[in-house]
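Here you go, one structure.
Of the protein chains in this complex, one is absent; all others appear in place.
And then chain A:
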Amino acid sequence: MSKQYLTAHTVDQAHTADIFSLAPTPTVLFSASGSSSIHIHSTSDPTFPLQQTLTNAHKLGCHHVCAARGGVGDVVASVGFGGEIKVWRRHEDGKQWKLWWEITPTKSSGGDVWAVALTADEGYLACTTSDGCIHVWDLVARERITTYETGGSSGRGGGSFAMAVDISRDGKLTASGHQSGAVYVFNNDAGRLVYSLSGLSKPVRAVAFSPGGKRLAAAGNAGVIALYDMEHGEHVGNLTSPNSRPAWLTSLDWNDTGAYLLSGSLDGRVKVWDAERGICVATHSETDSAIWCVRWLPMSDRVLAPGMAKGEMFCAAGASRSISFYREATGT
């Protein structure tokens, strides 16, 4: 059984450089690229118009931007190539976004900051570093509360580059994916490592907890999506493409029900997977330039066009510099 998704809209040339990251909130979509500004697109309008531009957000360009999955959408964090983290907050008027706080490279110490994730309550931020650490910051107190190290017992740093991070929606678990192929899961309450997951031996570029927190998906250069059970830390299966040599996967995202998983890869393909049955239900390959990021838009009551039913949407962006929005074809 395949599902059908149609291109709802494409924002052409949304940025002047590769779009590296997307972050949807219930009302807007942040897009970040190799250029210095971050764009905020309204997602409650069928043409996804530009609502605000955060100019000069990251001088050298921005590689990660994230919103809280399942959050109200008041906080967004971004990381620049210069190693600085910026935390943005929605103004009381509900529309304007402003810089709330900046964590400069020296403050975060150790290796360069890379990937970033926010807790659902938008109170904590986890960021990875190039020397394999995961720092957790309390956004309200503005202080670093924990650092998980993966470099063995030797102490500071020395771990494999942590390329991806995610926090479960209940805030209990943090997962990191590494250059070495390692995937680690930490218990935030106990402040310690709970699972060291095997299964992928090549660099892991994306990790994502399912909305219920029961599953963790991880993917990267191996070209397969590994699924892990979070109750016992077991590898429960792989989602694989029939291709003889699958392209490197760059991005993963679960939909709000946890039934479907979205993936993007360097060969320009965007795929929707049925996680339970372990099969690919839709493939899009409108471009052969790299996809850097794929994201579901949070479920909402939006009706994007007359006669169009409410439905789930996702978006994808990358080296084409455009953002494509897809909606489910409902048939009715």
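Note that in this section contacts are C-beta pairs under 8 Å (C-beta built on N, C-alpha and C of every residue); 3 or more make two chains touch, one makes a residue touch a chain; residues count from 1.
Please note the rule applied: contacts and distances are computed from a predicted model.
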Checklist entry - The complex lacks one chain in this depiction; which UniProt name from "RNA polymerase II transcription factor B subunit 3", "Large ribosomal subunit protein bL17m", "Proteasome assembly chaperone 1" or "DNA topoisomerase (ATP-hydrolyzing)" does that chain carry? => result "DNA topoisomerase (ATP-hydrolyzing)"
Checklist entry - Which residue from A:E149, A:D166, A:D253 or A:D267 sits in contact with the chain not drawn here? => result A:D267
Checklist entry - If the hidden chain were put back, which of A:T150, A:N221 or A:N255 would touch it? => result A:N221
Next on the checklist: Can you say which of A:F20, A:F48 or A:Y195 touches the chain missing from this structure?
Outcome noted: A:F20
Checklist entry - What chain A residues would touch the chain not displayed? => result 2, 4-7, 10, 12-13, 16-18, 20, 34, 36, 59-61, 63, 81-83, 111-112, 130-131, 161, 163, 179, 202-203, 221, 243, 245, 247-248, 265-268, 280, 282-290, 292, 319-322, 324, 326
